[in-house]
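Notes follow once the structure below has been shown.
All protein chains but one are shown in place.
Take a look at subunit A:
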Amino acid sequence: MLELKHIHKYYNPGTVNEMCLFRDFNFRVEDGEFVSVVGSNGSGKTSMLNIICGSIAADSGQILMNGRDITNLSEYRRLSKIGRVFQNPSMGTCPSMTIMENLSLAENKGKSYNLGRCVNKKRRETYQDMLRPLNLGLEDKLDVKVGALSGGQRQAMALLMSTMTPIEFLILDEHTAALDPKTAEINMQLTEQIVRQKKLTSIMVTHNLRYALEYGNRIIMMHQGKIILDKKGKEKEDLHVDEVLGLFNEISIECGN
């Protein structure tokens, strides 16, 4: 369970550019929920993820993880239970290391990074079995540097790496936005499979309304720091792309786009 309580967030406080993003923002994600988040640019989607993960601090309010107050916990400590995938595929992998090294590094998350050998050759086959179902040909490239892979391959790696170890939450920040339609589809399917298999509580920000409706069991739409649509379960299934698009157009017109 993740909960944001009475979050306030101002950007550039005390200047002429002061902008209030969140004013008493409340949001609660139950265990096992897979929430799709849609909304226009600047509506606060990514800021919300950043506040949850601790990349930026809220001005006031409380963040609870499984009932525990994590408001003052540093980002890296929070991420022990959270996996996060970014829009930019290169943010989730180390380009100058091989696939093997990247996976070995990720597999050790949560354990101590001591003076033991990092790469265990015996794990090679396990990694290959893990990569084979992706059909991206990565299983034959274990010794290739990740920097030489395509964006889609890297994003699939990033997804695998962020979910290799036992975590509870998965934060997806437009993770298919930089990919071509086919690769995006592969990555979306991989996402769903992982979420289901590992029973992860997930929040996915996306600009693709079809993905937002097709995947997950809850959808929210954000606008100017507020949640203006929140449907889950059956209600969400009955929701149609046109309805969401209609609402989206309304808020966009309001903004003058």
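As a convention for this text, a contact is a pair of C-beta atoms (placed from the backbone, for glycine too) under 8 Å apart; a residue touches a chain by one contact, two chains touch by 3 or more; residues count from 1.
Following the convention adopted for this analysis, contacts and distances are computed from a predicted model.
Undergrad: What does the UniProt entry say the missing chain is called, choosing from "Elongation factor P", "Dihydrolipoyl dehydrogenase", "ABC transporter permease" or "EF-P lysine aminoacylase EpmA"?
TA: Record says "ABC transporter permease".
Undergrad: Going by the contact rule already stated, which one of A:P13, A:G32 or A:G110 would touch the omitted chain in the full complex?
TA: Final answer for the missing-chain contact: A:G110.
Undergrad: I'm checking contacts with the chain that's been left out. Which of A:C94, A:M130, A:A177 or A:I227 qualifies?
TA: Touching the chain that is not displayed is residue A:C94.
Undergrad: Need a quick check: the contact residues on subunit A for the chain that isn't drawn.
TA: Those residues of subunit A that touch the unshown chain are 74-77, 79-80, 83-84, 86, 90-97, 101, 104-106, 108-110, 112-119, 161-162.
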